[in-house]
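Complex shown without one protein chain; remaining protein chains in place.
Take a look at chain A:
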Amino acid sequence: MLSRVALRSVAGQQSVSTTLVARTSATSTEIVGVRDEKNFPRPVRGEPGKVRLGFIPEEWFQFFHSKTGVTGPYTFGVGLTTYLCSKEIYVMEHEYYTGLSIILMVYYATTRFGPKIAKWLDSEVDKVETDLNSDRVETLKFLEETIASEKDAQWRAQGQELLVQAKKENVLLQLEAAYRERLMNTYQEVKRRLDFQLEKTALERRFEQKHLVDWVVTNVSRAITPDQEKQTLDRCIADLAALAKK
């Protein structure tokens, strides 16, 4: 196929170049036309032709069948041999007997060793064929393996996509966690400061109160004179006495 294309392109180039030079070479062999598969099919390597008696083609017997029946070709053969021998067209000289003995030996060798040799040769033929085919078969196997590994790689790439997606989600989760942590941190810091303010205010008020109370008490107790104290004591004793009477 490729060689034909190459031939065609070469022919095309030639026709261009030869118009410039002289028209002496055989440019008339133009390779144009449509492939006629119907009338000129590709030759196929068939089975060997059938023979009878070791060498006579089966077609010879088929040729006789319609005219003389099944025994016709054999009768013809025997008749012809008889004719040739009786008229001494075939002369039985000394070589004839040599030939008979050689035929006997060939027959014995063929029937005795033929099947074994055929088996061995067939195995050799198979070996040669597998040798010739092995390149193609191995290339096919290699290509199939390549396709399989390519599909595997594609499958893995899809897995990689999933992984990347999971990683992205993971990063988002981490961001969310960090955000929440900071939010919590802020909340706690604010709460701590507020708590401090609260405590401080409460403490100040307590101190103020205590101080004021102390101050008032001190001032009041300082304001009480000894006379007043005595009067009060006396009054108290008088009250107690009055209560005791009751």
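By our rule, a residue touches a chain if its C-beta (ideal position, glycine included) is under 8 Å from a C-beta of that chain, and two chains touch if they have at least 3 such contacts; residues count from 1.
Here is the rule we use: contacts and distances are computed from a predicted model.
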Missing subunit (named according to UniProt) among the choices "ATP synthase subunit f, mitochondrial", "Translation initiation factor eIF2B subunit delta", "Glycerol-3-phosphate acyltransferase" or "GPI-anchor transamidase": "ATP synthase subunit f, mitochondrial"
Contact partner of the left-out chain, one of A:Asp122, A:Glu169, A:Asp195 or A:Asp239: A:Asp122
Where the missing chain touches chain A, by residue: 4, 7-8, 31-37, 40, 42-43, 45-49, 51, 54-55, 86-88, 90-94, 99, 110, 114, 118, 122, 125, 129
